[in-house]
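Supplied in structure tokens, the structure appears directly below.
The complex is shown incomplete by one protein chain, all other protein chains being positioned as in the whole.
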Amino acid sequence: MEDKRKLVHSRIVEKATNEALQRRGVTIEDIAEIVFEMQLPYNADLSMDYCIESVESVLKKRELQHAILVGIELDELAEQGKLSAPLQQIVQSDEGLFGVDETIALGAVYTYGSIAVTTFGHLDKNKIGIINELDTKKGRGTHTFLDDLVASVAASAASRIAHKSRDLAEAEADNQQIISDESEIAKKEAEKIITDESEIKDEPKS
Amino acid sequence: MEDKRKLVHSRIVEKATNEALQRRGVTIEDIAEIVFEMQLPYNADLSMDYCIESVESVLKKRELQHAILVGIELDELAEQGKLSAPLQQIVQSDEGLFGVDETIALGAVYTYGSIAVTTFGHLDKNKIGIINELDTKKGRGTHTFLDDLVASVAASAASRIAHKSRDLAEAEADNQQIISDESEIAKKEAEKIITDESEIKDEPKS
Amino acid sequence: MEDKRKLVHSRIVEKATNEALQRRGVTIEDIAEIVFEMQLPYNADLSMDYCIESVESVLKKRELQHAILVGIELDELAEQGKLSAPLQQIVQSDEGLFGVDETIALGAVYTYGSIAVTTFGHLDKNKIGIINELDTKKGRGTHTFLDDLVASVAASAASRIAHKSRDLAEAEADNQQIISDESEIAKKEAEKIITDESEIKDEPKS
Partner (left out) sequence: MEDKRKLVHSRIVEKATNEALQRRGVTIEDIAEIVFEMQLPYNADLSMDYCIESVESVLKKRELQHAILVGIELDELAEQGKLSAPLQQIVQSDEGLFGVDETIALGAVYTYGSIAVTTFGHLDKNKIGIINELDTKKGRGTHTFLDDLVASVAASAASRIAHKSRDLAEAEADNQQIISDESEIAKKEAEKIITDESEIKDEPKS
């Protein structure tokens, strides 16, 4: 009998996640292409290599790995007709008001902040790239969870790039001082004190 | 062959949800007892009947029904050893860092506002009543998802009571005027105008 | 001195919410137009009147009212230069990585389920109708919070229509029986038992 408490090594979880995506026909490049399309408007120098690296990086996160494993398991069980009624029918038909797929994908996306959440919503509605091809209602097979999970990975990777770009811009600015620095803040606070004085001063009523 | 687009009637989804809870040993009363314990400090007149009614009411919501059906399906599949590796081991052992159970339960709880979210967190940590009995790590069977789902239903029902109590208090206050009403606001706004006058200083007094 | 514990009547909160939207140049009709555009593809019979009613209905919810009051307050304080540094500069410039505006708006949208969340993300990215006009980076005034709040109200009202449409479709189906009902489920379960039997039966190996 198996030991209930034995932990699964994260290396195994990561490997299983990558294999599951591959088995369902989704490559790192497919996802990186969505990231590229999402971030290009904000970053003219963006390369596909950088997007690939960002996708690989977010796929190392536990929350995303667990979400992917659960979602693909449910898709595959539905495809094989192995879920019990009425869940089988709901997942198989990718019902519009069934929201557990979005919920699981959202749970993973939160880790990358509110930009990731809005990007996810955008991808979920507009079904860019591989997300569109996976749409259960269009194609073959059941991908009720997978399309949302791919949107989740892409949104996370895009948000990661947005945050890193900002960090980079700041590092550069530290040399060139084009971003407001402490001396400016000090100046501003001085101005604020002056502005506030007129409010504070209680003028004689007479 | 089955029609992919055929919708499942919500009556069937509701019935399946109630049957699934029953099959897993959770009664409406079990959940209502948690609600009662959570809300009693804020509401001395609270009755168990009212808590039962509130639990029954939140169980009519699609988001909660779908969450329960998915979660119990995964628990039962894990119990039967039918999930694929390594998900089987992760769910079966209710791993501390596996968060999809909380994510699915949280998704359902959001519908009842931020109070429901914090109540859910409290129940998830403190495992009151039936939630404690369901703890996979303690008892027999796999209830990795179910304990969180019960916390979700209880938190939703408790939040629903909190909101309804307030509505009731306001309705009563409308007769007795113990809560600030329009006339007070008018008075307050009048005061504000006076306070602001020194800034505005616009009108001739004569 | 004011009583700390005195509650503000929800009627006053509702009135203040509507006045705040009006003061900032957003009408119920502006929001209803977004709802109409979002839901028309799923509902050919949709009328503007129904969208207006849905917007009015979600605006009665406490979570949305509180979010709107806080967000507009912060926009107005920023416009008047009354926030302290560096928050003043962050809100005034509607910084891309500032996410509290999305967070507050999302908090209100959760009440309407995961469809509302994805719709919100879509609106936030694609800035349809009045949301585009409010964009701080384009126009005059500070609307860092307001554009997200309007997206939140629109997404909530659209999700409300989606759920109600389904309820209506089911009510109609109850007469015409085009949706699978209990007898079908029973039939399906019977089939499942037969299917399962072959698995259970342990065939002789010889």
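In order of appearance the chains are A, B and C, and numbering begins at 1 in each one.
In the analysis below, a contact is a pair of C-beta atoms (placed from the backbone, for glycine too) under 8 Å apart; a residue touches a chain by one contact, two chains touch by 3 or more.
Remember, it's a predicted structure, so these values are computed and weren't measured experimentally.
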Among C:E37, C:E53 or C:E95, single out the residue that touches the unshown chain. C:E95
The listed residue (C:A67, C:I115, C:L134 or C:A158) that touches the chain absent from the view is C:A67
Using the document's contact rule, name the residues of chain C that touch the chain not shown here. 2, 4-8, 12-13, 16, 62-63, 66-67, 69-70, 73-74, 77, 82-87, 89-90, 92-93, 95, 97-100, 102-104, 106-108, 137
Pick out the residues on chain A that sit against the missing chain. 6-12, 62-63, 107, 110-114, 163, 166-167, 169-170, 173-174, 179-182, 185
Extract the touching residues of chain B with respect to the undisplayed chain. 42, 84-86, 89, 96-97, 99, 102-103, 106, 113-115, 117-122, 124-126, 162-163, 166, 180, 185, 188-189, 192
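The definition used in the following text is that only the chains that are shown with their structure count from here on.
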State which chain is most central when centres are taken as means of Cα atoms. C
Starting from the Cα centroid of chain A, hunt down the chain whose centroid lies farthest away. B
Where the centres are mean C-alpha positions, what is the separation of chain A from chain B, in Å? 26
Two or more other chains in contact with one residue: find those residues in chain B. 6-8, 12, 62-63, 107
